[in-house]
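Structure in structure tokens, see below.
Of the protein chains in this complex, all but one are displayed in their positions.
After this line comes subunit A, so read on.
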């Protein structure tokens, strides 16, 4: 079992971790979730038939773990909190940027912020296709989708991301006032 862990760790740990991080945007949570991925993998490792590549298999598990974690977050507590505490909605986006992002150019920070505003499916595709640079086939395999669904979703996702980024810029621009208004 340890050897399995070592092997998986060497090959995929950082990929999986990064994927989870961009999905949940919380380092500690990503750390927990990556462990959960290992647990699920180790439990079902014998059942892994090699139909798909190890990599896409891991990504599909990571995706399930991430989605489960969203569901858990959206549990009854969260729903009640939302009802009574309106401030949560404002606080939501104010999570401090992790230093890896904060040190980067504005564009990266902007992308990072706007990822949230896309749907989960769109986010999944963006992260897999462009950040992790999986092929369309690999992505389809990981998500259990057809390739054409991956294509349409990635197209729409890019459009959404772009739109959100522009909106964000406009808002920021208005806040900072005086910086180039195009018209």
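We adopt the following convention: a contact is a pair of C-beta atoms (placed from the backbone, for glycine too) under 8 Å apart; a residue touches a chain by one contact, two chains touch by 3 or more; residues count from 1.
Definition applied: contacts and distances are computed from a predicted model.
**Q** Among "Carbon-monoxide dehydrogenase large subunit", "Negative regulator of sigma-X activity", "MinD superfamily P-loop ATPase" or "Branched-chain amino acid transport system permease protein", find the name that the UniProt record gives to the complex chain excluded from display.
**A** "Negative regulator of sigma-X activity"
**Q** Out of A:44, A:73, A:104 or A:119, which is the one that touches the chain we can't see?
**A** The missing chain is touched by A:104.
**Q** Contacts of subunit A with the missing chain: which residues?
**A** Within subunit A, the residues touching the omitted chain are 2, 5-6, 9, 13-14, 17-18, 21-22, 27, 30-31, 34-35, 38-39, 42-43, 98, 100-101, 103-104, 107-108, 111-112, 126, 130-131, 133, 158, 161-162, 165-166, 169, 182.
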